[in-house]
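With one protein chain removed, the remaining protein chains of the complex are shown where they sit.
Going by the order they are written in, the chains are A, B and C; count residues from 1 in each one.
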Amino acid sequence: MCIGGESVSDDYSVGIPDDHFIRGHIPMTKQEIRVLVLSQAKIKSGHTVIDIGAGTGSLSVEAALQSGTGKVYAVEREPEGFELIKRNAAKFGVATIQPILGDAPAALAGLPQADTIFVGGSGGHLQEILAAARQLIKPGGRIIVTAVTIETLHNTLADMEAQSAFQTEAFCAQITRINKLASCHMLQALNPIYIITAIAPAAE
Amino acid sequence: MCIGGESVSDDYSVGIPDDHFIRGHIPMTKQEIRVLVLSQAKIKSGHTVIDIGAGTGSLSVEAALQSGTGKVYAVEREPEGFELIKRNAAKFGVATIQPILGDAPAALAGLPQADTIFVGGSGGHLQEILAAARQLIKPGGRIIVTAVTIETLHNTLADMEAQSAFQTEAFCAQITRINKLASCHMLQALNPIYIITAIAPAAE
Amino acid sequence: MCIGGESVSDDYSVGIPDDHFIRGHIPMTKQEIRVLVLSQAKIKSGHTVIDIGAGTGSLSVEAALQSGTGKVYAVEREPEGFELIKRNAAKFGVATIQPILGDAPAALAGLPQADTIFVGGSGGHLQEILAAARQLIKPGGRIIVTAVTIETLHNTLADMEAQSAFQTEAFCAQITRINKLASCHMLQALNPIYIITAIAPAAE
Partner (left out) sequence: MCIGGESVSDDYSVGIPDDHFIRGHIPMTKQEIRVLVLSQAKIKSGHTVIDIGAGTGSLSVEAALQSGTGKVYAVEREPEGFELIKRNAAKFGVATIQPILGDAPAALAGLPQADTIFVGGSGGHLQEILAAARQLIKPGGRIIVTAVTIETLHNTLADMEAQSAFQTEAFCAQITRINKLASCHMLQALNPIYIITAIAPAAE
């Protein structure tokens, strides 16, 4: 992978294993889901990314590795998450992540227009966050919502499709890990995640 | 995405939509699965890739976009697939794909050592193909098998883990597409796919 | 299974294979889903059942086999479905099914109080159908909705839980069939179905 003109080590290409991140008590988007979310994001070097509900910062780190000279704003309302984002950014050597402690959408004030906006958590303010994201997204940019509740899934689809200029698509990913136990391979389900992508209209 | 120093168009970054490929009557690995498989492959510019059971060539095309100046050998035993690979390589402007018509492992004769080997079809010769893949893989390289049958899943795990030098891991991906129908969003399941990755021992 | 004091043949106990039913061009609830839906319904001999959006009548037939001397009202708005219900009732020898051609909730007029009400299709009138079902359900009875769209899932949960007297629960069932093909077993996904059960308050 090509990042700001430099190569990074093998381990840091897209799809970093979960246990490479420093984790606390905060839920982390799993590796396979991060990969699918990033494939929707189409991040390129120089891109600006906003990650709302950044949690441990795992997605922010992978986005930063892809955006190279760009900037990643990682918004998180839990102080523990805020600290984890800083620690994970340091661990992976990405200086372009700016952690922001606060609730969205208020915490989005002053952020620049972005090429990609991730919404991984909404703290009960989904509608306001989506409205703010539509204001912040560049023409042709992508808003990507990961939903683990029926309400976030339904309301995101309803809200985004009410904006006819945006092109919306969605799918569900259900990953089952296979764990070696003695000489057997056991099936262990991860929770299903719905991934909704809304593409902003191109500039005229 | 940075390929051999040049940028490619938006549409051609990882995760190309299925309907961008020319399709025949041959099953095609779906977009979400290609994304997950590629994230396991860690392909870098200059890498050599062998795609066994390449089908329509959709995975070969995405691998070629990632391997840049490298080479992708796309082995397919169905003449229809062989033609589709050529047409899709032309459509996406990747000149580094070399389609090979024939049955693996015989058709692998003369191929160079590879950084990544995909096994998407085995035509009943799984064990011989895996043995050949282990001969062809570079130190630290990755063999990635996609399994849609219980036998391929089980036998790949058993065969690869018998090679204690290889590090093997696996998971199942079950994707459900969400299709808009009038004002409703319908759930449409894709078939589950097991993805098995075996990493060759590093050079001493 | 004990039905009205008489035994029925092996093939007619709960979980009748799909291909035992006469099928047209109408979607049929699959065997495994019927089994799960029936396990939520707790139908006993003598019970009254209403099946809204009965389709081919497969669920009505299984409900009739369980309700024995009870009655099953199978409401379907497609004439093809209406005919299939009659033919399947005849094939399985259940005389207690009364097919009703028409749109719910209008077609529910005059039906008696029921122990179980299935909602398998709503034709865009979900809210009115759920309201009618709450009027028709006996104390302690069960309304069971099968949802194949995000809207039916979300709106059923929201609508039923707004009735605090009803106890609501839900799960998703994703069945993958295993088909023998030559010496291999292929994985074939059925579409996921959400099953929502609302239990009416007991009589005081």
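As a working rule, a residue touches a chain if its C-beta (ideal position, glycine included) is under 8 Å from a C-beta of that chain, and two chains touch if they have at least 3 such contacts.
Since the model is a prediction, treat every value here as computed from it, not as a measurement.
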Visible contact partners (per top-of-document touch definition) of the missing chain: A, B, C
Given A:A90, A:A106, A:A165 or A:L187, the one touching the chain that is not displayed: A:L187
Hidden partner chain, touching residue among C:H125, C:K138 or C:R177: C:R177
Touch list for chain B against the chain that is not drawn: 150-151, 153-154, 157, 172, 174, 192
Residues of chain C in contact with the chain not shown: 1-2, 7, 10, 13-15, 32, 35-36, 39-40, 42, 44-45, 140, 157, 161, 169-178, 180, 185, 187, 194
Footprint left on chain A by the chain that the document does not show: 148-152, 174, 176, 178, 181, 183-192
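We adopt the following convention: only the chains that are shown with their structure count from here on.
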Distance from the mean Cα position of chain B to that of chain A, given in whole angstrom: 26
Centre-of-Cα separation between chain C and chain A, whole angstrom: 40
Computed distance of Cα centres, chain C from chain B, in Å: 43
Residue list for chain B, restricted to those that touch at least two other chains: 174, 176, 178, 185, 187
